[in-house]
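With one protein chain held back, the other chains of the complex are shown just where they sit.
Moving on, here comes subunit A:
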């Protein structure tokens, strides 16, 4: 029988177990496309937050002596038909796109998670009502609904604001930009929440029957507490994936609506209305179309890469 050499140091450090999130982060980092998406998203977010302080020109100032200039060092993406710097407008457009995407997704997730979680957790009549609502909303063509809302509400609100201004002379009624945004946020959130509600409901239905929920009930915790601390956190993985993909979708949606003229109104720069403007003159000035379209494409691709990467990272069983 051999003897164990007593001098051999015994490895006593056991590697600390990794948490779900650290493990997911590790897998995400090894996915090149996801890392690319993440980097682009971070750059875009940074641009949206601080871009206006970095651009060389103001996005509104017109220089009629310098119209439709080709890209150059002083105007990176050239200038448009009013002599405005396209680069600055794209940067501001990023801000619009992010603002709309984040706010719309936030509202949609808030509505979707609340309704979906309650429907799944409590079941019964509440569940049926919520599912009716979701199915009903999903059955209406998105674009049509937003067009109808914007087309029918915009002018009455504008004229109401005008009359309020004339009656009160309060300058707050002259500021129409935020009404514009409010309509866009509202109508887009209205069509965006059902997928979140369905996703969360399905998650909650499976989580609800897990033993730790019964255990939490046996501890005498309130339903609200159980929902917030036990059910929703366990449903978070798929939700994060959906949100990441949803942000990209919301950006594209905003551009689509602005392109159609029912989104953000000029002069507020939006990729969509820049594309729409550029489309009319692209044979002569292709850069006016190319710049906003390329950025929109990049943003959309980046979000979907990131979403896919997160999906693989958070659901390791589905990944290769």
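General observations
One rule holds for everything that comes next: a contact is a pair of C-beta atoms (placed from the backbone, for glycine too) under 8 Å apart; a residue touches a chain by one contact, two chains touch by 3 or more; residues count from 1.
Convention: contacts and distances are computed from a predicted model.
The unshown chain of the complex is recorded in UniProt as "Peptide/nickel transport system ATP-binding protein", chosen from "Peptide/nickel transport system ATP-binding protein", "NADH-quinone oxidoreductase subunit M", "Tripartite tricarboxylate transporter TctB family protein" or "EfeM/EfeO family lipoprotein". Contact with the undisplayed chain is limited, among A:143, A:221, A:281 or A:294, to A:221. Listed for subunit A, the residues touching the missing chain in the whole complex are 17, 19-20, 123, 209-212, 214-222, 225, 229-230, 233-234, 236.
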